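A single protein chain has been omitted; all remaining protein chains appear in their positions.
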Amino acid sequence: MRALVKLLLGVMGLLMLYAGSGISDFGDVHSPASEHVSDHYIENAYHDAHTPNVVTVMIADYRSFDTLGETVVVFAAGMACFLLLRGNRRREEEDA
Amino acid sequence: MIRRDESVIIDVVTRAMVPIIQIFAFYVIFHGHYSPGGGFQGGALLAGSVLLQRVVFGRDRSQGGFPSRLGIPFGILGVFIYSGTGLWAQLSGGNFLQYDALPLGFDAAMLRNTGILLVEIGVGFAVMGILISIFDDLVEGGLRR
Partner (left out) sequence: MIQRLFDVVVGHWPYAFTVVLLVIGLYGMLLKGNLIKKLIGMNIFQGAIILAYVVFAYKKDGTVPVIMFDEHHHAIEQASRYMNPIPHGLMLTAIVVGVATTGVGLALLILIHRTYGTLEEDELMERLRRDD
């Protein structure tokens, strides 16, 4: 059983390496991920927001909804930890 | 992490390092416009300064630096500052999180600059509060049998 899982992991690794032959060259300027929207962000960031750091402009201005969702996710994780580990005190006091 | 460490050198060096780490963390937040940095990184550094105190001084003696019950309220404050900026922009006539419509009197590009700064401060507070709160929960959950 464990040997089968190890074999499947090895096959999956080899398949992922084989699939990597289809991506564009390492550091290609015209790769599909680096055109369209990304060029628009780099060229218009300083003109729109007077801020040299393009990544900050992107996450706080062009895509600020995503950052708002992410802040709420972090808050929900903290609340989950709080309720798991600190919320048991009242039940123990009621039992005693 | 419950009892304090017994070495004098670690004690003194920690007391010297904590203000330096906090000043550097505020520098990283406020210079997120001009260099790599921003809200998440500065918030993690601020949490790191408080967690250093927790590890070195023990849980009871480091409550003076940052009490354990203030973790979640700082998280709430961070989310409130972020969505408060968006609501303020909407109540002043634009869309939600449209920094152009804030009634501050600058031109449009500087208004977006200010909006980005407010949002990053909110994110920094939220990340700091939640990281400290998760650490304190794990310590307290491990204590009780």
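Side notes on the structure shown:
All chains are identified by letter, namely A and B, in their written order; residue positions are counted from 1 within each chain.
By definition in this document, a residue touches a chain if its C-beta (ideal position, glycine included) is under 8 Å from a C-beta of that chain, and two chains touch if they have at least 3 such contacts.
Computed from a predicted structure; not experimentally measured.
Annotation for chain B: contacts to the undisplayed chain at residues 34-36, 38, 40, 44, 127, 130-131, 134, 137-138, 141-142, 144-145. By the touch definition given at the top, chain A reaches the unshown chain through residues 2, 5-6, 9-10, 12-14, 16-18, 20-21, 23, 25-29, 31, 33-34, 37-39, 41-43, 45-46, 52-55, 58-59, 63, 66-67, 70, 73-74, 77-78, 80-81, 84-85.
Note that only the chains that are shown with their structure count from here on.
A separation of 20 Å divides the Cα centre of chain A from that of chain B. Of all residues in chain B, only 32-39, 71-72, 75-76, 78-79, 82-83, 86, 97, 99, 109-110, 112-113, 115-116, 119-120, 122-123, 126-127, 129-130, 133-134, 137-138, 140-141, 144 touch chain A in the complex they form. Listed in rising order, the residues of chain A touching chain B in the complex are 47-53, 55-57, 59-61, 64-65, 67-68, 71-72, 74-75, 77-79, 81-82, 84-86, 88.
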